[in-house]
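A protein chain is absent from this complex, but the other protein chains hold their places.
Here is subunit A:
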Amino acid sequence: MNIVINVFSVLKKVFYFYVEGFKNMKLGKTLWGIIGIKFLLFFILMKIFFFPNFLKENFSNDTQRANHILEKLTKENK
């Protein structure tokens, strides 16, 4: 029981450490804003609309993907 209480207390301290840290930021707020916009651009806009995984999109399993690559590697000699 004591162990559970201690773990809970440590987690609470860690949580408030982060909360206070974020609250007291001055320049940090601007930087987090930039990070947020960047993540939005990279992971939402870029990844979804511009950077599909070519092999995952066009082939349904690894055997097909391997065959596609083998085909590319060997057709050069034909």
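Everything that follows uses one rule, which is that a residue touches a chain if its C-beta (ideal position, glycine included) is under 8 Å from a C-beta of that chain, and two chains touch if they have at least 3 such contacts; residues count from 1.
Here is the rule we go by: contacts and distances are computed from a predicted model.
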item	value
Omitted chain (choose from "Peptide ABC transporter ATP-binding protein", "Putative tricarboxylic transport membrane protein", "Aspartyl/glutamyl-tRNA(Asn/Gln) amidotransferase subunit C" or "Cytochrome d ubiquinol oxidase subunit I (EC)") - UniProt protein name	"Cytochrome d ubiquinol oxidase subunit I (EC)"
Touch residues of subunit A, complete complex, unshown partner	17-18, 20-22, 24, 27-28, 30-32, 34-35, 38-39, 41-42, 46-47, 50-56, 62, 65-66, 69-70, 72-74, 76-78
